[in-house]
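Next up is a structure, given as structure tokens.
Note that one protein chain is taken out, while the other chains of the complex remain in position.
After this line comes subunit A, so read on.
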Amino acid sequence: MSPIVEGFSALLDPMVLLCIAAGALLGMLVGAFPGVTATMAVALASGFTLSLEPLPGLAVLLTIYVAANFGDRVPAILVNTPGTPASIATTFDGYAMARQGRAGLALTSSAFASAWGTLVGVVLLMVAAIPLSRLALNFGPAEMFALVVFGLTMMIGVSGGRIVKGLMAGGLGLLLGAVGRDPITGTPRFTFGLPELSDGIPFIAAIIGLFGIAEVMNQILVHRRGREAEPIKEFGRWFPRRSDWRTMLKPMAIGSGVGGVVGIVPATGGDIAGILGWDQARRASKRPEEFGKGSLEGITAADTSSNATLGGSVTTTLALGLPGDSVMAVMIGSMVVWGIQPGPSLFANQPDLVYSIAGIMLIATVVALVISVLRMRGVAKLLELPQHFLWAVILVFCMVGTYAVNNSVLDVAVMLVFGLVGLFLKRFGIPPGPVVLGLILGGLAEGNLRRALEIGGPENILTSPIALGLLAVSALALVVPPLRTAWGARRARARAASENTTTPAP
């Protein structure tokens, strides 16, 4: 049987379809609550999906990932607060449209644009994943080490002006990844005599702590009563007219292109793609002055671009073993527990899996679109739910979910400790993504670096064009953003100085 038929027919299992339905509802809900990100939701869901078979488990996690990128548009449009970081650019025009009495149109056109973007990403996944993994199959230890460094530095490079802190976070993650048995000799390291630590730090517990518990703790810490935004309740017309569809075509095309490219780059997600797509559509528009003031083109481009990253992120994750974004970093943790090791050999051994995953994402997109179009008003009502219910549910579900992974109280303790570590990182502006990435990829980085050095010394790395290329791009990813910031600040200072000298004294 061909992998395509085999992959898609695996989805006919009623359990998988049930999991997709549950994931879609859960994803829409978590997306609609500001403060509950897709990363946090997937981390939370990892706790109970690990008891399932791999495919139904993946169906839940992937559908949450897709549906959260629909639900997060609701608060972005109705209260000007992104439900997840991926909908930051939705607020630019979505909220303005809602204030003009066009919330219904903003919500439905956003849903259609998001669905189109996701479909483009899924096509990209089906076309690019297997060739990319075949290319990576030729990688030796030197190239694999460079690939891990590339993934880690890309995540640090997009941490927005926090390069040193990002590097520290990555270093901490790699150090935490060294807990357990040495990957070459099997010698125990930092285990303190605890057999539970010989396989390393339980990363599902660490991830739930860093992304779930830490976020809730921070919300509790900064919460001020009476500051909740009042959602807009006048929705106006819901469905786009023919003229609206015509307006949406060009930004959908631009958003698809931008999102597809951004999605393939490791560690970059919908937040960056949404803003880039919105900006590119503005540059190409005949009415750029309307952008930011309720432009249908603006919201369409932002949401298409943001969701077009999903397929690219999954492609990078599965084909190279490098997380495409922070949600994928969390998902890798679950996959490893299921015995699915993302990386070049995955599709060589299980080519049908790429089509099963693409099929799950396709069905999830259709379900999320239907829920978005039919039940937006209902989802919007969730915005009125008080925060304390959400806090209690997340805290207890995180604890029970973490306990359920190994029936271990130690895992719950690890989760709470990582929650406090995550809170510290958050309060002091250190990105948690590189910690997780370092923790997950630490063994791979160390094992491949040591093998590469054992085989041929540093020359083994320095004579490999692929390894050198990846390391050069990694260095650029770290050096260019601060240089650009410094250059921008210098130009701004020079402009201000010249304005001061040309302004005549009163």
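Brief remarks follow.
The rule is simple: a contact is a pair of C-beta atoms (placed from the backbone, for glycine too) under 8 Å apart; a residue touches a chain by one contact, two chains touch by 3 or more; residues count from 1.
The rule is simple: contacts and distances are computed from a predicted model.
For the chain that does not appear here, its UniProt entry gives the protein name "Tripartite tricarboxylate transporter TctB family protein", which is one of "Putative MnhB-related membrane protein", "ATP synthase gamma chain", "Tripartite tricarboxylate transporter TctB family protein" or "NADH-quinone oxidoreductase subunit K".
Of A:Gly140, A:Gly171 or A:Pro351, it is A:Gly171 that touches the chain left out of the display.
Residue-wise, the contact with the chain that is not shown comes from A:His223, picked out of A:His223, A:Arg237 or A:Arg287.
Subunit A meets the missing chain through residues 48, 51, 160-162, 164-165, 167-168, 171-172, 174-175, 178, 182, 184-185, 187-190, 217-218, 220-225, 386-389, 391-393, 395-397, 399-401, 403-404, 407, 409, 412, 416, 424, 426-430, 446, 449-450, 453-454, 485, 489.
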